[in-house]
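Let me begin by handing over the structure; questions about it come next.
Only one protein chain is missing; all other protein chains are in place.
On to subunit A.
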Amino acid sequence: MNPAVHLDGITKRFPGVVANDDVDLAIERGSVHALLGENGAGKTTLMNVLYGLYRPTEGTVVVDGEPRSFASPRDAIDAGIGMIHQHFMLVDPMTVWENVVLGNEPRTWGGLRVDEEAAREAVVELSERYGFDVDPDATIADVSVGEQQRVEILKALYRGAEVLIMDEPTAVLTPQEVEELYGVFEELTDQGKTIIFISHKLGEALSAADEITVLRNGVNVGTVASGDVTREELAEMMVGREVLMEPATTPQEPGDRVLGVTDLRVEDDRGVEAVSGISFELRAGEVLGIAGVDGNGQSQLVEAITGMRKPTSGSIEYLGESMAGATRREHIDRGMAFVPEDRHEKGLVMSYDLVQNGILGSQHDPPFASGGRIDWNASTEHAESVIEAYDVRPPNPDADAESFSGGNQQKFIVGREFERNPDLVVATHPTRGVDIGSTEFLHERLLELRAEGKAILLVSSKLDEVQGLSDRLAVIHEGEFSGVVDPATVTEEEIGLLMAGETLADETVSGAAIHDSVDDGLGGGGADGGDGGAGSDRETAADGGVDA
């Protein structure tokens, strides 16, 4: 039997760049195939060739034993290939079924009227066949990201897709939704559909795929069955060298107090209290990790500390001075570096090139501002040095931020903030979307900053990251610290319980926190976190575990 898709010697050249170099790839019908590689390895280009967005420079796309030449995605769709992008292309105010049929609506009245009954019926029938749990009449804006993804899948199926390409499908999902997605994969492959998904996360490929193909610098390094390979082997295939999976941290005596937070309360944009009385201290040369399920007040806590959001009560003391009423500008000027959670909204100005982005936050400070003007030469040098040190690809300071892939954008932001010569680094998900080779580097750099005596507040949803890098690990749940533990001795189960708002019976775990005055809110979070929370924590752990 022919493979569902066979890419035969695909080469795709762009001016000055070979994105895919003679890639051969055969994908069996009814299988889940992971396309694994670092940021910029050529995964997306290869899939865009398959989806008809690019024409290959050389090579042939063979679908179902038939050589094809796609002029546009329309041709690919006709050949039974559907692609689901990382960011969905749905119309928010419209309903699920409207989105599914959009562009291919069944019609009546000689094509003048959409046959709403038939359309809705078709969508209901389709989602039942694949066991999708979506309400056809819900409005897209009201459904979760996971559901939106299923709507995208339905859309592809509605158009007769046999092969589904998914670009980093888990990037936007919560751990529970990832688990549900794996269930959807199973359902689809059971019914003979073929799935190709792009990923740079090892664990994801290992747990969801039947076969894994690794791309490196546009070349197919090899295809392996997911049962026959270890994480370490895969990592080495991706990066081309052995990868240190665990950051090597050395014990170090913390110095003076840099940050003191006392009984901090912060509201979110809707006016709901998101941080409910958090207190902690952070010393020079110390990394305090904050773990927790996203949306438990991490964002608001970090924004209050960095001057992006006014706390409703409580105090923040930084380098011995109160930061009450200080502007964001003053926070920056006093040496606070901040890697924000949202790189597209805050971290980068998407329409600026990297030279201009490199001075974001320092635009009024020497050496970039002198004599009332911006010194573009100094700015260019700065951008170039960050690009080189943090391996931002392509190394072009004149390219607009939006033209870089997410991982490279992130590397640039982290580089800019780390090289600010700060006293305090507040880093939120610093390695989100970053491939393992660069993650390793960012972790090393973070530990160097720690060795230089910087205070570091690290918020991450990757459990192994916070656990591996932190000197102390605070777990946040519903705006309170449910515990502060020693990351070296705590187990994943214990962290999972804390993330769900449970308290630990054995309170000695928080012994690592004795040197500060943490009000760890034991019992404050209540014991009703529920199984869902606990379950998700384990998935976070699993996700984190496989991620770096």
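Everything that follows uses one rule, which is that a residue touches a chain if its C-beta (ideal position, glycine included) is under 8 Å from a C-beta of that chain, and two chains touch if they have at least 3 such contacts; residues count from 1.
Heads up, the rule we're going with is that contacts and distances are computed from a predicted model.
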Worksheet, complete the sentence: From the options "Cox-type terminal oxidase subunit II", "ECF transporter S component", "Bifunctional protein GlmU" or "Simple sugar transport system permease protein", the chain left out of the display has the UniProt protein name "Simple sugar transport system permease protein"
Practice prompt. Identify the residue among A:G218, A:G260 or A:P430 that touches the chain left out of the display.
Written response: A:G218
Response to the item:
Contacting the left-out chain: of A:N2, A:S144, A:S313 or A:S351, that is A:S351
Worksheet item: Any idea which of A:L90, A:V258, A:V275 or A:L458 touches the chain not displayed?
Response: A:L90
Worksheet entry | Listed residues A:L102, A:V124, A:A138 or A:A378, member touching the removed chain | A:L102
Worksheet item: Of the residues listed, A:P340, A:G415 or A:G501, which one is in contact with the missing chain?
Response: A:P340
Item to complete: Identify the residue among A:G131, A:G255 or A:P394 that touches the chain left out of the display.
Response: A:P394
Worksheet item: Which residues does subunit A use to touch the chain missing from this display?
Response: 12, 14-15, 17-20, 39-42, 44-46, 48, 53-54, 72-74, 77, 85-91, 99, 102-103, 155, 167-168, 217-218, 308, 327-329, 331-333, 338, 340, 342, 344-353, 355-356, 359-361, 363-364, 369, 372-374, 376, 380, 393-395, 397-400, 402-406, 408
